[in-house]
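Every protein chain but one is kept in place in this view of the complex.
We call the chains A, B and C, going by the order they appear; numbering starts again at 1 in every chain.
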Amino acid sequence: MIPSPPLAFVPQLAMTEPARAALTSNLIVGALLVGLALAIRSIRKDDVWREAFQQVWARRKVPVVILGLYVFVALLDSVTWVGASGALEDQVAAHEARSVLDRMFTGTTEKSYSAPFATQEFYDASALRHPRRHPLGTNILGQDVLYMTLKGARVALLIGGLTSLIAIPLALFFGVSAGYFGRRIDDVVFFLMNTLASMPSILLLIALIMAMGRSTLSVCVALGVTSWVAFCRLSRGETMKLREMDYVHAARSLGVSNVRIVLRHIVPNLMHLVVITFVLMFSGLVLSEAVLSWLGIGVDGSWGQMIAQAKDELSREPAIWWNVTAAGVALFGLLLAVNLIGDALRDVLDPRTLRERG
Amino acid sequence: MSRPTRREETAAGAGVTEAGASAERGTEGAQAEDVLLRVRDLRTWFPIRKGLLRKVVGHVRAVDGVSFDVRAGQTLALVGESGCGKTTVGRSLLRLVPVAGGSVHFRGRDLLALPEQELRPVRRSLQMVFQDPMTSLNPRMRVRDLVAEGLQSFGIGANEAERTERVAEVLRRVRLSPDHMRRFPHEFSGGQRQRIGIARALAVEPELIICDEAVSALDVSIQAQVLNLLGELQADLGLAYLFITHDLSVVRYLAHEVAVMYLGQIVEHGPTEPLFALPKHPYTQGLLAAVPSADPSARRVAVRVLGDVPSPADPPPGCRFHTRCPERFEPCDKRMPEPYPVGDPAAGETAEGRYARCFLYEP
Amino acid sequence: MLAYVVRRLSYGALVVLGVLFFLFVLFFAVSTPDDIARRAIGDKAMPEVIEQWKINHGYDKPKWPGPGQWSDNLLVEHYRRMLTFDFGRSDADGTPILDRIAKGAGPSLALTLPMFAIGLVIGLTLSLFVAFFRETYIDKAGVFLAVLGMSVSVLLYIIAGQFLLGKVLKWFPVSGFDPAPGVLWRFLALPVAVGVIASLGSDVRFYRTVFVEEIHKDYVRTARAKGCGEGRIMSRHVLGNAMIPVLTNVVMVIPFLFTGALLTEAFFGIPGLGSLTVDAINANDFSTLRSMVYISALLFVVAQILTDISYTLVDPRVRLE
Partner (left out) sequence: MRVVLAVSLVLGVACTNNPYPEKDDGKKVLYAQYHEPPKTLDPAVAYSTNDHVVTGKVYDTLLEYHYLKRPYELIPALAEAVPEPQERADGSTAYRFVLREDLWFQEDPCFSLSGGETRRILAQDFAFELMRIADPAVNSPVIDPFSNVRGFRDFASRLKERRAADPAFGRLPVHEQYREAGGISGVEVLGEREFEVVLETSYPQILYWFAMPFTTPVPWEAIAYYDGQGGRPAFADHPVASGPFMLTRYDKQARFVLERNPNWYGLRRPEWKAPGAVFPEVTGLAPEEAEKFAAYVGKPLPFLERVEYRREKEPIPAFTKFLQGYYDSAGVVRESFNKVIQENDLSEEMRAMGMDLERSVVPAVFYIGFNMDDPVVGRAGGERSRKLRQAMSLAVDVEEYKRLFMNGRGLPAQSPIPPGIFGHDEEYQNPYRRVDLQRAQKLLAEAGYPGGVDERTKRPLRLTFDVPDTSPESRLRFSFWVRQWRRLGIDVELAATTYNKFQEKVRDGAYQIFQWGWVADYPDPENFLFLLTTEMARSVSGGPNTANFQDKDFDRLFAEMKVLPSGPERQRLVEQMRSILERERPWIELFHPEDYALTHAWLRNVVPAGLSIPTTKYFDVDPELRARLRSEWNEPVLWPIFLLFGLAAAVIAPGIVTFYKERQ
């Protein structure tokens, strides 16, 4: 089914909450895309980066393509607008913001479980409304599992991406300040790091989520707070090394201000660490979320939640295996792709090899 | 190529203009002579912390009471073994490391007493070229930005285009093609990189360049090129150099005056030729004896320097060198020798500017 | 050395105090003592009962120090109780927390110690093996498998392990725990196997990098030039010199041996501290959670201090300062 073009809003309605939400979400997606485009542009201009990414591409074509697919699916699920299209199941959908993906799967719901490519329901053998249309079967509510799985891509990227976007700048800020200015600032940051790092992250996560309430954002913030320490430590150490580099001395003898030195000489030389950390952190975050989901404080619609929901279904006889399989494979696929890319990136961008090449 | 005069420059340079003037235009400042940089009793100590409360229990006396002058348009070489504190002297002058005491007068203004804000304009006249051209050039910046950084910092040039033009000029001056501006440091050879480093220092039109082992990391053939370049620049622009090195052959080639450092102190100081011809301090003698000479007839009596360098954290009492000195005698481990004038008029030398820190020459 | 140890210890103590402050803010910002009381004894409880409960659990005080109550407030009380290990009773069911923790430590250690030891041995062996055959297909396949293993959620490992080894192949009980020495291993075999396999990927990946880095160093070349056998090089030189990163990695894990494995314990019905924590989370039992976080932090700090000191023992290059 091809989605109809954006209609903005259902005419007789005022600017509704869903419409506003759709607009905000689209704006965020737009901003992210612009940011991505800018990032790609600056990478293309910078030989070192361009070369690095070319090498990664040469070594890891399949994972990169797979990751691209995930991103594409997430985008499909991110561009939303309010307006009817397709055969609606219910009237609420008509004034809800729905994504391209939602529209592609509108009107595919069954009554309950059905196996992949089945023609009849799993339990009562009644005919399906859309026989052979569910490559991954349907879940207990009759929703297409392929649809639910695809929707999970956005959530996973959100968890990994948003959290990293929160944690990495934070870590970079504290780590660089501590490493560059030393003394009191360093003492304070180092103490803060040690304090946070000595609490088991899962307990800290739980406590934070309980304190902030359960929402996608608060899960991301909590994950960010618990995962920034490692990178902060790394960037602090690296900054301390960089601070003693001759080019920093040169800059100081040229009267360059501290802020400028940090921005021009320190941070750019940490960027490879940022990229590597981002990629390696990503998979850790998505895995953590799966555990949180099992504890009932994860993000709605995540694969972790699907697995947690589906594990009981495995104990049915005969077992409902396609839910957990779909979510598990989707999760595994994303993480494998990301880990392989991260691996290659680390090899390519590792500071040692960088210096040797120079 | 004409060098723009200071008058054309922007407000940022005003402080410099007021404080002193360029060597060519004679003296206007407090210093009547042509002394550009006057260092007196410079001390740079690094604290050693120990124990429960990290109390300062002592200091590494990296630089301990160093005094010298650098004259405009001239080269002073600071020589010594590694670890003697010569690099720290260079960094102390630019206040890249915290200084414990003494004074550094540049054109009559004490750099150590200036607050960072007022120091900034002075920095322009005082530049540095580093030993390792790889670590001294930010690998993430293009040549153009590297060289233009000082211009930007001091507000030289009205706009980016003008600055790029200046960068091109400076690059040509150090014999690099302006076409290389868009490249990254790792695309250059070691000698080229060092030229970039020189260009960066040169771009802000300093009066004094501190060359910290500027050629030590280079191949001998390249060394010569860079040294020639430095010589030319001095001739053309009237630059003064403080040349920090352990390589005595370089010193002889380049320097007008030499100061020999040992364990944080200058042990001998004097004009290059006489000092090389007739070293006075036993340490200098030992140092020179270790240099292989191309002329077998000029072979001197080998002076043996014994043992290892003591730790600057715990320097020996009395003369710093007495633990290794072959000529050690009674007062050496009791008192600290002063710098005694050692000019030997008999040998046709003037006493001026020649002294050694050794009891052999105690009057 | 002594001064160093003392200084290290006092810094550790400072960190623990910081953790306690963080905990105080977190837990007393989440729920006021009234909430905790209502949750514990029911919504219908009469106000005087709630007051009594708060008194019994020591929650009947102002939160912050202020004039006239510099020592008699929740903050000071919180510090006093935590520092003297007087954890009081669980908010959820009123049992003494220290008892529960003491009871849970045994099963947790019974699970995590073998898991840790076996995992370490297998991880190091495999990574040495892979590093030895570096640049061959064994190495590539090994690294790929490691990355593969890293990409699977622990949940799936556990579900698959129980399904395969417990349900289909019937090697071990699917879940349960019995501390009797003759049967204990039966219950531990499966969770230990699952735990080892789940962490093998990232361990091999990490250790291999460390080893390969070490192999490329000059002294290895020298040793080889001297005619040292490859096996001897790997076991003596490489392993020995790679001890610092390995040790760091290992010590960071030690505190978590005590806190148990949340998921593994819950799924396998092992009544350890991980299980206790999950219970506390599900029951909103903040007092237990607070004590668990505190104890873990304490263990972590101690482990860190021990690492720093043991560095000096393992590697003569590391100086005290």
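Going forward, contacts are C-beta pairs under 8 Å (C-beta built on N, C-alpha and C of every residue); 3 or more make two chains touch, one makes a residue touch a chain.
The model shown is predicted, which means the values in this text are computed figures rather than measured ones.
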- [ ] Considering the entire complex, write down the shown chains that touch the omitted one.
- [x] A, C
- [ ] Can you work out which residue in A:S164, A:S201, A:S253 or A:S293 touches the chain that's missing from view?
- [x] A:S293
Task: Which residue of C:N73, C:S175, C:T248 or C:T307 touches the chain not shown here - done: C:S175
Task: subunit A, residues in touch with the chain not shown (by the definition above) - done: 12-14, 16-18, 89-96, 111-112, 123-124, 139-141, 210, 213-214, 293-294, 296-298, 300, 305-306, 308-309, 311-318
- [ ] Tell me where the left-out chain touches subunit C, residue by residue.
- [x] 31, 35, 38-39, 41-46, 48-49, 52, 92-95, 100, 103-104, 107, 133, 136-138, 141, 159, 162-163, 166-178, 180, 182-183, 186-187, 266-269, 271, 275-276, 278-279, 284
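In this text, only the chains that are shown with their structure count from here on.
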TODO: Just list the two chains that share the greatest number of C-beta contact pairs.
DONE: A-C
Task: Approximate Å spacing (C-alpha centroids) for the pair subunit A, subunit C - done: 26
Task: List of subunit A residues in touch with subunit B within their complex - done: 46-48, 245-247, 249-257, 260, 264-265, 268-269, 271, 354-355, 357-358
Task: Contacting residues of subunit A [partner subunit C, same complex] - done: 191-192, 194-200, 202-204, 206-208, 210-211, 283, 287, 290-291, 294-296, 304, 307-308, 311, 314, 324, 328, 331-332, 335-336, 338-340, 343
Open item on the list: Looking at the complex, which residues from subunit B come into contact with subunit A?
Closed with: 91, 94, 96, 120-121, 123-124, 126-128, 130-132, 134-141, 149-150, 153-154, 184-186, 197, 200, 204
